[in-house]
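What you see is the complex with one protein chain gone and the rest in place.
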Amino acid sequence: MYIADEEMKSYKDFIYVTATEKVEIINITVGVEQIAKESSIKEGFVLVFPHHTSSAVYISDSDPSLVEDYLKLLDNSVPSHRDYLHNLADHKRNADAHLKAILTGHHIVLPLSDGRLDLGTYQTIYYAEFDGQREKEILVKIIGE
Amino acid sequence: MYIADEEMKSYKDFIYVTATEKVEIINITVGVEQIAKESSIKEGFVLVFPHHTSSAVYISDSDPSLVEDYLKLLDNSVPSHRDYLHNLADHKRNADAHLKAILTGHHIVLPLSDGRLDLGTYQTIYYAEFDGQREKEILVKIIGE
Partner (left out) sequence: MYIADEEMKSYKDFIYVTATEKVEIINITVGVEQIAKESSIKEGFVLVFPHHTSSAVYISDSDPSLVEDYLKLLDNSVPSHRDYLHNLADHKRNADAHLKAILTGHHIVLPLSDGRLDLGTYQTIYYAEFDGQREKEILVKIIGE
């Protein structure tokens, strides 16, 4: 029946990342594509949503050198040495990690067309870890038909 | 019938905020959760979308001191005293409010799983008002099944 093709479906899975460094940007494109394929959803939206506030997901060019340029830009905008209230309040040292995650945008929504991520030629999905060296969970949730 | 469970549904409601201060960041997590619950949608996406361009919604840590750190960072990046064309053109003083809203990202999309916001332990939804002291409208729209 044609109605069956147009029923709404949802699917959910996780990507787990443990960054070696405190600050590290990791290409997760293949992992997101794999989950999209497993979902069997043909047309819809893919939400890539870290379950943390000291990391973020964003889209950029495939050239790895741009990753270094972006980290340097963030260090200029959000110095790690500044006296942040969060660091005083929690006896933590990760205020800059939270602020960098906000500026980077935290989560993304991707188009899914004909069962595949509908991205431009050079578009790459990056997970930006700003407080690493421990396991982090990234939710990938898909809705569509 | 099993088809009934997989029909698509949509739901829409508003959160109204009147900030006491010109610039103020307000935790709206409970309000968004309430609307998600009222929708009776189990699996889907929640769009939190201010109907204004001088405010923004973002996700961050639950520690309130981080709110002050973020406002200070924005004040360094977007000084309120600079000679903005918008302030000259409209005889307004809120150019910095619009620019801060762009950098913060304006709106967010949240995962909804098993009828609840699917957030990490410390994830909190903030409404950042950059031109307050008047009522603002935040649209919360949910689609799913």
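Think of it as A and B in the order they're written, each chain with its own count starting at 1.
Throughout what follows, a contact is a pair of C-beta atoms (placed from the backbone, for glycine too) under 8 Å apart; a residue touches a chain by one contact, two chains touch by 3 or more.
All figures in this text were calculated on a predicted structure; none of them were measured in a lab.
Participant: By the contact definition given up top, give the residues of chain B that touch the hidden chain.
Facilitator: 3, 7-10, 12, 45, 47, 49-54, 77-78, 84-86, 88-90, 95, 98-99, 101-103, 105-107, 109, 137, 139, 141, 143
Participant: Mind listing the chain A residues that contact the chain we can't see here?
Facilitator: Missing-chain contacts on chain A: residues 3, 6-8, 43-45, 58-61, 63, 65-66, 68-70, 73, 77, 103-105, 108-111, 113, 118-124, 143-145.
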